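The other protein chains are all here in position, but one chain of the complex has been omitted.
Note that the chains are named A, B and C in the order they appear, and that numbering of residues resets to 1 at the start of each chain.
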Amino acid sequence: MAEYRLVARSHKEDPTVIQLGDQSIGAQELCIIAGPCAVETEEQIFEIAKNISELGIKFIRGGAYKPRTSPYSFQGLKKEGLNLLGKVSREFGLKVVTEVMDTSLLEQVYDYADILQVGSRNMMNYQFLKELGKVNKPVLLKRGMSATIEEWLLAAEYIMLNGNEQIILCERGIRTFDTSLRNTMDIAAISLVKELSHLPVIADPSQGSGKRSMVRPMSLASIAAGADGLMIEVHNQPEEALSDGFQSIYIHQLAELLPHLQKQAELVDRSILLNKRPEIA
Amino acid sequence: MAEYRLVARSHKEDPTVIQLGDQSIGAQELCIIAGPCAVETEEQIFEIAKNISELGIKFIRGGAYKPRTSPYSFQGLKKEGLNLLGKVSREFGLKVVTEVMDTSLLEQVYDYADILQVGSRNMMNYQFLKELGKVNKPVLLKRGMSATIEEWLLAAEYIMLNGNEQIILCERGIRTFDTSLRNTMDIAAISLVKELSHLPVIADPSQGSGKRSMVRPMSLASIAAGADGLMIEVHNQPEEALSDGFQSIYIHQLAELLPHLQKQAELVDRSILLNKRPEIA
Amino acid sequence: MAEYRLVARSHKEDPTVIQLGDQSIGAQELCIIAGPCAVETEEQIFEIAKNISELGIKFIRGGAYKPRTSPYSFQGLKKEGLNLLGKVSREFGLKVVTEVMDTSLLEQVYDYADILQVGSRNMMNYQFLKELGKVNKPVLLKRGMSATIEEWLLAAEYIMLNGNEQIILCERGIRTFDTSLRNTMDIAAISLVKELSHLPVIADPSQGSGKRSMVRPMSLASIAAGADGLMIEVHNQPEEALSDGFQSIYIHQLAELLPHLQKQAELVDRSILLNKRPEIA
Partner (left out) sequence: MAEYRLVARSHKEDPTVIQLGDQSIGAQELCIIAGPCAVETEEQIFEIAKNISELGIKFIRGGAYKPRTSPYSFQGLKKEGLNLLGKVSREFGLKVVTEVMDTSLLEQVYDYADILQVGSRNMMNYQFLKELGKVNKPVLLKRGMSATIEEWLLAAEYIMLNGNEQIILCERGIRTFDTSLRNTMDIAAISLVKELSHLPVIADPSQGSGKRSMVRPMSLASIAAGADGLMIEVHNQPEEALSDGFQSIYIHQLAELLPHLQKQAELVDRSILLNKRPEIA
């Protein structure tokens, strides 16, 4: 009855594992992607990159082109932001996850990203999804803020049908009547999509809740629900961040969080993918 | 407190009127845009164009590139669809309203459209909106299916801030918990946006309700609420339509509807923009 | 497929008309119910009653028991409020519409109300609905703020199945993601319910929008959509009202509105039920 086919669990029983060098997403180990909402300065991104790298994290996130609701908000460093991501990638051996906002920016971002992020606002930009289907890099497909599970999987189908099988789904909260938090994180969607599809599913507890104190419980809950990884916003100075500082955790909070994530992962017979084992302070 | 500026009524008291040849949108006369969901065949679009033209309608709608939730659904005739729109435009003197799905298609669609439609799924594609700001043709900006009024006006602000002041807003129904109808048409949004902004606002009762029998009451209600025009899906054979036939009215229904629209317009001290006065059969 | 039976149009083709003395709801003439959100003082309710009565209005609304989100908000005059409603009813020959909040209050309110109002928050209180089914007075059943059309009709079914066929449905806005207005008025629901059911449907543009300036366009739109009447909040001093003053119109605004309602009613081959014909000032 569902209209998606290639992405369905019934089409392919084995979970899809995405390989990036010696690292993989969707296998037994959970991936942790961390970094700021946006690349702001060379100093900022280097400090964050250095710190997360020392914690054993292998993936950095950071927006160079930022989709902002208001045209008067900081729009990202653009090309310069991509350059900085390239630099920290080389310096610290981090894989880069960054958003492509539009078909016209795909070529440019392609050169700097290890994983191409499609933002929530673009999940139904089907022409763009078709283009991403022709690319040989993994795509991280965020759920649209008002997309049903079926629409989300059909968006992935657009990519896969056009040739790209490396798709990572990302639950980032949905829009509901309740405005107590920025978004309503749909934790059950993680479990449900893991049933319906063979694709890896990660969670974004920062965007998903929009509140720093929620990042820890939502990270644990997401792993409990079966997530294959987490994308967490972290900042060296959240109170100074040019965007979304209120939902970014401090680096020391990330350090404290990792061993709990490890224990939570073990509880569901997983572990977390780090270069070294996290220690409880 | 609102973050939009240029589109605000407080910035410019007088309503924006968009001029297309001898026709205008946003002035005393309401515009009626009619046509099929998608251009399907030469025969289909010619028959519809001929019929609506004979009713005095001056704007034809029709999708050449169609954003469809499933990649397995009809995606539009693409370039060929644009060619057909160009033909009927010349043949019947109709202005063409058609969707641009992506920045990469803008140049192509630009040559055939008199009004460039931005679909609901693209309302938050800010890179694309910036490009539309550089274009010297009117943009019809559909409200995102889960966009707040503020977000909608900020999307218009992106276009206007980049130089294009010819923006027509279009209420097309929002997504809510209720699935009795395809969308929940937010009639009050029409009145509210007319208060908040100087831009013209039209309504799409076909997409807004998703049900043929709702087109008439929702058309009347939209005009009662202050809409500057209507975009109505009409088909010569709705039951054979390749997309959205269930929400398209028959041509004879459109003919019957027009005099009621005229009377409704008069009730709010407007009239409808047709080449001839509609008659009650 | 729908689970409601008795309330379905397919069960009874003819529209249900509710007779109250020489007045009727659901027939060709639309009923206008007007009055304050809450009865506040003798002076207030007498002044409002006198004024609406002079405008030819036959139904007064006013809460004696008020369901307020906060226990610290004004909860209504209770028994004293009912007494005052009784007085103005006798003095001005007005029919009283007032809310029953709970089974335990039914007996008390019954003695003062001509129409028993069930509020949005109680639409799914099925035990209460069963009790209302045993009563021989009309019930005005407001739609739950997150009730689907099917749930709303099934709530009416509870009443009818228990013996009371005098049910008036009232669309009062639903809860959505958009907070620009207090509620999202679901105008299409009016048209749809008129298709699905034989019961009369009225609209509450005051609660439905939550904003004074929306009352007029939403009243017109509701009639255009097929409503059998309107319930409008009006206050002699809205800025001093103990509840919901921001959505109450001034008495002079009501006076100005009535002739427009009359014209709108005529446009859909109806008229409005007043003791005298409204005049344009």
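Operating definition for what follows: contacts are C-beta pairs under 8 Å (C-beta built on N, C-alpha and C of every residue); 3 or more make two chains touch, one makes a residue touch a chain.
Because the structure is a prediction, the values reported are computed rather than measured.
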Note = In the whole complex, of C:S24, C:N83 or C:S146, the residue touching the missing chain would be C:S146
Key: Selected residue (touches chain absent from view) among C:R175, C:K194, C:R212 or C:H260   = C:R175
Ask   = Which of C:L154, C:V201 or C:I251 touches the chain that is not shown?
value = C:L154
Ask   = From the list A:I18, A:V139, A:A221 or A:L242, which touches the chain that is not on show?
value = A:A221
Inquiry  = In the whole complex, not just what's shown, which of A:L77, A:I149, A:I167 or A:I202 touches the removed chain?
reply    = A:I149
Residue ranges of chain B at the interface with the undisplayed chain = 146, 175-177, 179
Task = Could I get the residues of chain A that touch the absent chain, sorted low to high?
result = 146, 148-150, 174, 176-181, 184-192, 195, 208-209, 211, 213-214, 217-218, 220-226, 260, 263-264, 267-268
Query = What is the set of chain C residues that contact the non-displayed chain in the whole complex?
reply = 3-5, 65, 67-72, 101-105, 121-122, 124-128, 131, 145-146, 150-151, 154, 157-158, 161, 175
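Throughout what follows, only the chains that are shown with their structure count from here on.
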Ask   = Mapping chain-to-chain touches, which pattern fits: line, ring, star, complete or other?
value = complete
Inquiry  = Looking only at C-beta pair counts, which chain-chain interface has the most contacts?
reply    = B-C
Key: Set of chain C residues in contact with two or more other chains   = 146, 176-177, 179
